[in-house]
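Okay, here's the structure, questions in a sec.
Every protein chain but one is kept in place in this view of the complex.
And now, subunit A:
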Amino acid sequence: MAEADNSRSDRNQENKHWNRNKKVTDKDHVVRKRQPPRLPKRPNDIYVTNRSNFQSELDKCLKLLESGEKEVFVHGLGAAVNRAVNLALQLESKFLGTVQLTVNTSTTTLIDDLEPLHDQATYETQTRQNSVVHIRIQRTALAGAQN
């Protein structure tokens, strides 16, 4: 899953974000982002990112649900929350209301590594909070049940 909260904005914005978390920007370090923590991926977990192709994510969900999966979980982090919600809504309209959406929001702690730029500095980390959305898409009418 890409760390997507400011992946489309430029670096200046990144620094602003950093300030908001009460860390002083310094000239000793460069920010390197660590992969956000997550649970092991089940087959029916879809992690939406801003880099992923929306259509292919949608197809993946459709394929899962049509192949008999009862529920699919769509996760979005930070800036990708919009996409995750959009994906879930698209699915809802595709299935003509035969799916039920359950939305859960939470906050996750992200770790950035501050990589030193010169010999005197050391590695440091900073933590940030970011919002996450978990959408459970559940089929209410199963494909086999109707016939």
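Here is the rule we go by: a contact is a pair of C-beta atoms (placed from the backbone, for glycine too) under 8 Å apart; a residue touches a chain by one contact, two chains touch by 3 or more; residues count from 1.
The rule is short, and it goes like this: contacts and distances are computed from a predicted model.
Trainee: The complex has one chain missing from view, so what does its UniProt entry call it, picking from "Molybdopterin synthase sulfur carrier subunit", "Ribonucleases P/MRP protein subunit POP1", "FAD-binding FR-type domain-containing protein" or "Protein DPCD"?
Mentor: "Ribonucleases P/MRP protein subunit POP1"
Trainee: Since one chain has been left out of the picture, which residues of subunit A touch it in the full complex?
Mentor: 1-4, 7, 10-11, 32-42, 49, 51, 53, 109, 111, 113, 115-123, 125, 127
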